[in-house]
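For reference, the structure I am asking about is given below.
Removed: one protein chain of the complex. Kept in place: all other protein chains.
Up next, chain A:
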Amino acid sequence: HMAEDSPGLLQHVKFQSSNFENILTWDSKPESIPGTVYSVDYKTYGKPEWLAKAGCQRITRKSCNLTVETGNFTEFYYARVTAISSEGWSATKMTERFHPQQHTTIKPPDVTCVPKVRSIQMIVHPTLTPMYNADGHQLTLEEVFQDLFYHLELHVNHTYQMHLEGKQREYEFSDLTPDTEFLGSIVISVPTRLKESAPYVCRVKTLPDRTWT
């Protein structure tokens, strides 16, 4: 029984990328077709060969981690999925051209908010990517995106916020009222790529002032 194309077998083949963790996902309609197996290939744009992704051949799940295989953030990639049902139906679909530096979304930063009596310190921790340079050094988001910077807000009350911005990792909001709760919000921004992360939010209370007690 020759395999014939069946569109419902395979849909929405695409990369989902977050902080350069590049996952290939797909769907089928109806949701699950028992006995259907999927095989994944990938290639670099401009190169002739498709390469089979080990670990994603004849699988039944609908995702495949291609982070390592698409690990050069300056390159352009394609991936494709072939689905074969138990009745011999088959379908093959390819992604759009995938460019990690363009397509990845940025996760919220990891931040430590440190309350003091009249100030709040915010320490942004570097975000490591799953990529390494030629010397084996693991790259941070800051190293991949040269124009990356942090934007910090401290909500004092409904109408008043304080703002700080920069490329450094340590910030301090000062001249605050002791023993008062504040809401901090920190985002990563990459202007040339028109990217901005969701905010990391911390609720923190300044320490009581015990100097005159």
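Throughout what follows, contacts are C-beta pairs under 8 Å (C-beta built on N, C-alpha and C of every residue); 3 or more make two chains touch, one makes a residue touch a chain; residues count from 1.
Just so we're on the same page, contacts and distances are computed from a predicted model.
*Asks:* One chain isn't displayed here; going by UniProt, is it "Mediator of RNA polymerase II transcription subunit 19", "Checkpoint protein", "Interleukin family protein" or "Ras-related protein Rab-30"?
*Replies:* The missing chain's protein name, per its UniProt entry, is "Interleukin family protein".
*Asks:* From the list A:Tyr78, A:Tyr150 or A:Tyr200, pick the residue that touches the absent chain.
*Replies:* Here the residue in touch with the unshown chain is A:Tyr78.
*Asks:* If I consider the whole complex, including the chain that's not displayed, which of A:Gln16, A:Ser32 or A:Gln102 touches that chain?
*Replies:* Checking the options A:Gln16, A:Ser32 or A:Gln102, the one contacting the hidden chain is A:Gln102.
*Asks:* What does the interface between chain A and the hidden chain look like in terms of residue numbers?
*Replies:* 43, 45-48, 74, 76, 78, 96-97, 99, 101-102, 146, 191-194
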